[in-house]
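If you scroll down you'll find the structure; I have some questions about it.
All protein chains but one are shown at their positions in the complex.
Entry: subunit A
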Amino acid sequence: MRLRMRAFVSALALATGIATASLSMSAYADPAPDVGNWQSVLDQARGQTVYWHAWGGEPRINDYIAWAGNQVLERYGVKVIQVKLTDTADAVTKVLSEKTAGVNDGGAVDMIWINGENFAAMKRNDLLFGPWVEDTPNFDYVDVEGKPTVVNDFTVPTDGLEAPWGMAQVSFYYDTAKLDSVPKSAQTLLEWLVKHPGRFTYPQPPNYMGSTFLKQILTELVKDPKVLQQPADEVDAQAVLAPLWGYLEDLQPLLWRNGQAYPQNGAAMRTLLGDNEVDIAFSFSSGEVSSAIEAMELPDTVRSYVFDSGTLGNTNFVAIPYNASAKAGAVVLADFLMSPEAQLRKQDPQYWGADTVLAMDKLPKDMQDAFANLDLGIASLSPAERGTVLPEPHPSWMELVETEWQKHYGVVQ
């Protein structure tokens, strides 16, 4: 018996030894790739494993990421593993906790699907590697002139620290079998709700989609939308926000559950529409609605639309943390994600249905045709149907709106 115990303890000691050995392995430094010299990047990337932290709530998107991973493995010998997150901020937290512990090399996160506040926070705290984006070959196809948000993330200049991956624009959706006409402005939405109390809601801020709805309303009601492009502390923010609170004063009691409860996120709101608890919902991609119909989450009579005066649009990106273990591999993956081929598949609703960041006129003819021939899906809006794309306000507005909303409506009396 005693002998066995000794054997067990020595096994434990051995295990700890292995752990210490792995410490020295994980702490190796990955030299920053020289992105200007593309061949050197490819050489450095070969054999690396990229841990890509990306929201994992949508099987289609997970499948697309798996496909992209297989492609770069075949072409460049880079292995990609998706770390499925429930919230992008978890990856930010991860990098932060590593910085706290002094792990400035060999970090756990190699790439993050990111935008907006998360990007602004990482940039502000020097948690990103770069600049590297503008030296990648496929960045040449990106529509920098036509889609200014590909280099301005919620008005914050990307400075080559994140590569544009997809375009998003707010669109509303409803079941055509249940509604004949739909409100297409903030004001008519309110009037419609007076007649149909309880049949609309928005995800609870600070959820991303909920805050987006508030920003959409704000952008529509504010006298001069340009003021939202400046940081909130540079103007009289309370005066700018006053029309929003006035509007919500009327809207809140008319919401689903009288505004006493909210769906947790965009997906939960979509479920409410599927359950016939609400009549109108919204998302950041009309392709997502087509996907949901195909996944039988929504009836096939659901269609998308936008507000008459336009809806908010932005770009989502991929970024590389400053302490990533496989920076070259991540750069190669990011470059592939911007390639016409990967972007074409991404826009195809069969696989995903998200809008491309590329400029059609910069593409080779055959790729232009391929994009033009895509069948976008029954509830997706074509570029012509999307109307005006409104710019996202500066991230400070989002933070301010979220805090103030919490004060006004976060606690039901």
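Points worth noting:
Following the convention adopted for this analysis, contacts are C-beta pairs under 8 Å (C-beta built on N, C-alpha and C of every residue); 3 or more make two chains touch, one makes a residue touch a chain; residues count from 1.
Please note the rule applied: contacts and distances are computed from a predicted model.
The chain that is not shown carries the UniProt protein name "ABC transporter permease", picked from "FAD/FMN-containing dehydrogenase", "RNA polymerase sigma24 factor", "Transglutaminase-like superfamily protein" or "ABC transporter permease". The omitted chain makes contact with just one of the residues A:P206, A:P225 or A:P243: A:P206. Touching the chain that is not shown, out of A:T100, A:S181 or A:N373: A:T100 (per the contact rule at the top). Only one residue from A:N118, A:T219 or A:S290 touches the chain missing from this view: A:N118. When the missing chain is restored to the complex, the residue among A:Y51, A:Y247, A:F307 or A:W352 that touches it is A:Y51. Within the complete assembly, residues 1-2, 4-6, 8-9, 12, 15-16, 18-20, 22-24, 26-27, 51, 53, 55-59, 63, 83-87, 89-90, 92-94, 96-103, 108-109, 116-118, 120-121, 125, 198, 204, 206, 256-257, 259-262, 264-268, 270-272, 274-277, 295-300, 399, 406-407, 409-412 of subunit A touch the chain that is not shown.
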